[in-house]
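Missing here is one protein chain; the remaining ones are kept as they sit in the complex.
Labels run A and B following the written order; every chain starts at residue 1.
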Amino acid sequence: MATQHSRSAARFMMAPAVILLLGWMLVPLTMTLYFSFKSYLPLRGGDLGWTGFDNYVRFVTSSAFWPSVITTLVIVGGVLVITVCLGILLAMLLDQPMWGQGIVRILVIAPFFVMPTVSALVWKNMFMDPTNGLLSHLWRFFGAEPVAWLSEVPTTSIVMIVSWQWLPFATLILLTAIQSLDSEQLEAAEMDGAPHLSRFFYIILPHLARAITIVVLIQTIFLLSIFAEIFVTTGGAFGTRTLTYLIYQRVLESQNVGLGSAGGVYAIILANIVAIFLMRIVGKNMDA
Amino acid sequence: MARAVTSQRKAINTAIAWTIGFLIFFPILWTILTSFKTEGTAIADPPVFLFFDWTLENYAVVQERSNYMRFLWNSVIIAGGSTLLGVIVAVPAAWAMAFVPSRRTKDILLWMLSTKMLPAVGVLYPIYLICIELGVLDNRAALVIILMLINLPIIVWMLYTYFREIPGEILEAARMDGASLRNEILYVLTPMAIPGIASTVLLNFILAWNEAFWTLNLTAVDAAPLTAFIASYSSPEGLFFAKLSAASTMAIAPILILGWFSQKQLVRGLTFGAVK
Partner (left out) sequence: MGRITLNKVVKRFGEVEVIPPLDLTIEDGEFTVFVGPSGCGKSTLLRLIAGLEDVSSGDITIDGTPATDLPPAKRGLAMVFQSYALYPHMSVRKNIAFPMKMAGLSQEEQEARIKKAADALNLTDYLDRRPGQLSGGQRQRVAIGRAIVREPSAFLFDEPLSNLDAALRVGMRLEISELHERLKTTMIYVTHDQVEAMTMADKIVVLRAGHIEQVGSPLELYRNPRNLFVAGFIGSPKMNLIPGAPAAKHDATHIGIRPEHFRIVESGGTFTGKVIVSEHLGSDTFFHVDVEGVEEAVTIRAGGEVGLRHGDKIHIEPEEGQIHRFDAQGLRIA
């Protein structure tokens, strides 16, 4: 539905965005691929020639690889389970009639807007510090031995911090989805004599299925690359090294660019697998 | 659910919801409160909530020690600049996709989105290297461009969904009325899309403000924004709780306020319209 004139104008108008993103994608990607097949140590001799798939093999066979994969999975999985489950409960609660709904929503949503470095620092020091943290005060109040959160249960601690950051996002999206549920459907089910629990499982949960998928996929993409939270709290120590952090260390800390780049390629492949699923859902929605 | 509920039921809901809301908000509240305490009160056991001698001293110390204003200014420049630049690039692209769709429009949009999913760490070194080569490491302009590129897909997508709600007939009317393409976008489309553009700007400003991978890795001193300012407190100095709190409060306050205004856009922007 347009003229030749407007179509060529459209191409011209899209060009800057397309070219910029194409460059942003292709240039670094090509470089990463290039480095990944090289032995490249900027501080120790620089470019030491081609190595074929050595870096790929070394990255996977290094002793740090599997633990980092497991840590990544635990953190991503833990955060997903917590945010989705609590998010559903919270969204259903916020959907109920109450006084001051708007204010509660503002309170609940707030953590999402806190800079990751800030939330990591605040949790690390003011809450999880074994001597002066608020949680240790609380533990002592109940006569328990305070926990040194970030060294004793570091992964759990990080899951807690990240969940706190992402719970608002999950809640907000699920709440939006719940609010779009036709209340007549629920009333019909009620008339049919379905008790609360089965109304939840047969009507609310299926209605939320799409929103849950979206939450899971979007969060996965962001969670796979969480960085600041680990950087600030443990610096990758105590078994909190995720795949992202491992690559970061290989590249910037040990300056083994070839090895890190091979890791980067793995990370890109992993992210793309998740992305494909997300795209399918988003793409389907575009025609609707 | 538009149904009458007993006040008792409503009261119970209210109590539960407020308690949970308060708990979730508590770390932020506690940070803000602590920022007004002396270091001694800040670590007092049992903790003091409201009845302490309020002081602004921490803010003064933080400002003096690390020149908060410079970091703030960098954050404003980087977040604002990247958002503004992004919108300038995205408006024409979104116009084209929304009003002159072709068979490939959908593919282009999805492809743009897919660049957003490229894990940053995968391309960290090349970008790092390029910045060194160009001599723009620790440079605000470089960060403006990088953050613009990172958020461009979201900006294009959000604008596209907003533009699609504007009836094409109005733009055709402008064309019939003798408006050139530039005038059509300037006088008709943009003013009509102001609410959508505003929420896009808001959300992307927030995302850019909080971005903590590139801003941490590509800055040192000159271009360091608030993310880096706060990260500098991860050293043992962070144990001065009151000062840490003051610094944190200063870093998040502007964005917290903006964020509350943009909750609705958040859903729309971050789910790319897939949840309405």
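Basically, a residue touches a chain if its C-beta (ideal position, glycine included) is under 8 Å from a C-beta of that chain, and two chains touch if they have at least 3 such contacts.
Worth saying up front: this structure is predicted, and the values here are computed from it rather than measured.
Peer 1: Among B:I127, B:V188, B:A208 or B:A251, choose the residue that contacts the chain missing from this document, as touch is defined above.
Peer 2: B:V188
Peer 1: Sort through B:E64, B:E133 or B:E169 and give me the one touching the missing partner chain.
Peer 2: B:E169
Peer 1: Extract the touching residues of chain A with respect to the undisplayed chain.
Peer 2: Its contact residues with the unshown chain are 1-5.
Peer 1: Tell me where the left-out chain touches chain B, residue by residue.
Peer 2: Against the left-out chain, chain B lists 167, 169-170, 172-180, 183, 187-188, 191-192, 194.
One rule holds in what follows: only the chains that are shown with their structure count from here on.
Peer 1: How many angstrom between the C-alpha centroids of chain B and chain A?
Peer 2: The answer is 16 Å.
Peer 1: Please give the residue numbers of chain B that touch chain A in the complex, ascending.
Peer 2: The touching residues are 1-3, 5, 9-10, 13-14, 16-18, 20-22, 24-25, 27-28, 30-31, 34, 43, 45-47, 89-90, 92-93, 95-97, 99-100, 102, 106, 108-110, 112-115, 117-130, 149, 152-153, 156, 168, 181, 206, 209-210, 212-213, 216-217, 226-228, 230-231, 233-234, 238-239, 241, 244-245, 248, 251-252, 255-256, 258-260, 263, 266-267, 270-276.
Peer 1: Under the stated contact criterion, what part of chain A meets chain B in this complex?
Peer 2: Residue list for chain A touching chain B: 1-2, 6-7, 9-11, 13-14, 16-18, 20-21, 24-25, 27-29, 31-32, 35, 90, 93-101, 103-127, 129, 132, 134, 137, 140-141, 164, 167-169, 172-173, 176-177, 180, 183, 186, 210-211, 214, 218, 221, 224-225, 227-228, 231-233, 244, 247-248, 251-252, 257, 260-261, 264-265, 267-268, 270-272, 274-275, 278-279, 281-283, 285-286.
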